[in-house]
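This is the structure I have questions about; it appears just below.
As you look at this complex, bear in mind that one protein chain is not there, while each of the others sits in place.
We just call them A and B in the order they show up, numbering each chain from 1.
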Amino acid sequence: MLTLEAILLGLIMGVFYGLMAFGLTLIFGILKVVYFAHGESFMIGAFTYSLLALWLGVPLWLAIPSAIVVGGVVGVIVERLLIRPLYEKFGDWQAMRDEYAIIVTFGLSLFLVNLANQVFGPYPFRGPDLTDVARFEFGPLIVGGHRLAAAVLGGAVLIGAYLFIQHSFGGKQIRAVAQNRFGASIAGIDTRMVSMLVFALAGGLAALSGALLAPLFHASPDVGVLPALKSFVIVVLGGMGSPIGSLVGGLILGVLESLGALYISYTYRDTYAFAILILVLLLRPQGLFGERAREV
Amino acid sequence: MSGSRLRTRNEFLASLLFLALVALLPIWVTSTYWQGLFVVSMYFALLAVAWNLLAGYTGQFSLAPTAFAMIGAYTTGLLAHHFGLSPLIGIPAAIVVSAVVGMGLGRVVFRLRGPYLALTTLAFAEILRHVVRNAHQITRGEFGLRVPALFDHHLAYYYLFLALLLAVQTGLYLMLRSPAGLYLQAIRDDETAAASRGVNVIVWKTVAFTISGAICGIAGALYVHFAEIASPQIGHIFETGLVLASVVIGGMGTMIGPVVGAFLVEITSEQFRAIGLNHMLFFAFMVIVIVRFFREGLWGLSMLALRPWLAQPARKRRPLGAGGS
Partner (left out) sequence: MSTHDHMRRTGLGGLAIALLALGSGGVAAQDQEPIRVGVTLTQSPPGSVIQGTEVLRGLEIARDLFNEQGGVLDRPFELIVEDTQGIPERGRAAVEKLITSDKVVALTGEHQSSVCLAEIGLAARHNVPFINTNCWSDDIRKEGHPQVFSPNMYNSRVATAMAEVIQGLGVDSVFALAENTDWGIGQAEALDELLEQTGADIDYQYELLDREARDFTPVIQGVRGENPSLVALIMLPPAAYVALNQLNEQGVLPSEDTWLFEGGGLFSYPDFWENVREAAQYGIYFDLYHTDMALSDLGAQVREEYMQRHDGTPSRLVFQAADSLLLIKEAIANAGSTDPDAMIEWLQQAEVPGTRGTITFSDEPGPLFQQWVDTPYVTYQVTELDQKLEETTLISAPDLGVQLDQLRQPKN
């Protein structure tokens, strides 16, 4: 029975992970670089939601979309200021130096965490629960009320995002740029718009994840660091640039962590993700759904 | 001498000059507090030089330098705490262990590039820190491990660190002048091309990881004997951030950038802390600005400005995306 509950909780966590990984895999798809500051979109969403609700009394149905919007806007700003030079100034972006991306986004991550610390102080904020129901009981299984409601909401948005990518015109443009940036621009696609769209989408989804988890994890400046690291693992596990990979990978990681925490060791639960990352990179670097590349 | 070799030589000489100044500082600086600050600066300088070797000269962007410092620190710390072994055994053991782990890591990740390498090394570093924090029966976790001191006076540590830094810089210089240096930089600039020209990429990447790991390891070991306490904080991601900041601000891929950068970062950190400002905020911002606009760091900037007065050809502002020097 505990196992079943663990799997259920793992799937729920997987939805939240998926929200973060989805946007990140798209960023990888179009840019092929690490974006270390992704966790800060999560953090921004958590703070926006919590503070709007706690300090300004904004109702939940408004606070959640606000968090998404703020996350998206920040994503666009970052793209414009820091990411655009990656591909714009230096022509053929295949020759782009990874070091710039790593250092700039790593520096950005540190900057945002410390900025949040300076502005909000290190006190954690607990955003309000989505529902007043304390817990749902399905027979012997118990799931927290907010947790389940948040997972349902997050899951719906995630499915919506996936459908957007697969079937809408914007989504197809994104996929085209991911496959071949130069070719896509020749075909008339505005690659700059696509980049902004991707960053907005990624930022918004990560912010939603942060907002949904704020009542459980409490918003604090470094709350996004660990979810970001885990979303990297999921992106690699699922295959860099593969949207379906991020969904499946998220669920898999959530369940593995949950079962591992229960049966192997709770103390080291956060290391399982990293162990999985190393294994995947060594054994099957393209992940579950990624394309096999000549060089990784 | 080719432009690049001349530059390397001049950078090395400049760094010697800087270190000579540091050697003379205690004449004026008698406060043990400030001497201690400089010791910490030298610790960071060692990490910065090691990371610069791996990233700046070999192009391997590892995010695990502080993990290796932690390995060195806990090797000597655990040997002292659990077995009562003297630092004379502990420190060499630290070098060996971190070198071996470095070699292992290098061997395992040689196929990975760019983001994948960064992520894997980050994962490695985080796992290690997590384990050290939680295995408190062995490591005493967050409370830290008490480590015996080597000397009674800060000055002794001061000159020990300085000697080590000097040795490392000299060794690095000799290596860069040798064929090994060419191979490493060839790997950085274009790995496929280097391989096609007969450079044994696997071997040289592993060598870079091994040496870098060993330097970080001994730095960590000496540091904890100085601080008399080893804690998992050494391997925290923010410390890695400071190392990166030191190298980037000072000038990546130069022989003097990391050293001066480390001193600048540490001293400025202290001043910021003294007036209650968040120093990490400032440094993170500086890193972003410098990488965005002044890729060559402060050293590169100064060289650019001083060009009319110097005999050497300037290091061209490398546009991102073009290889070569």
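Definition applied: a residue touches a chain if its C-beta (ideal position, glycine included) is under 8 Å from a C-beta of that chain, and two chains touch if they have at least 3 such contacts.
Note that the structure is a prediction, hence the values are computed from the model and not measured.
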| item | value |
| --- | --- |
| Residue of B:169, B:210 or B:231 in touch with the missing chain, whole complex considered | B:231 |
| In chain A, positions touching the absent partner | 2, 5-6, 9, 13, 54, 117, 121-126, 134-135, 137, 142, 144-147, 216-218, 220-223, 226, 258, 261-262, 266-267, 269-270 |
| Contact set of chain B toward the excluded chain (per top definition) | 14, 17-18, 21-22, 25, 28-34, 36, 133-134, 136, 141-144, 227-229, 231, 233, 256, 260, 263-264, 267, 271, 273, 276, 278, 298-299, 301-302, 305-306 |
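Convention: only the chains that are shown with their structure count from here on.
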| item | value |
| --- | --- |
| Centroid spacing, where centroids are CA-atom means, of chain A and chain B in whole angstrom | 32 |
| Chain B residues touching chain A - in the complex, by the definition given at the top | 55, 59, 61, 63, 108-109, 111-116, 118-120, 122-124, 126-127, 130-131, 134, 192, 237-238, 241, 244-245, 248, 252, 278, 280-281, 283-285, 287-288, 291-292, 295, 319-323 |
| Touch list for chain A against partner chain B, complex | 28, 32-34, 82, 85-86, 89-93, 95-104, 106-111, 114-115, 117-118, 225, 229, 232-233, 236, 267-268, 270-271, 273-275, 277-278, 281-282, 285, 295-296 |
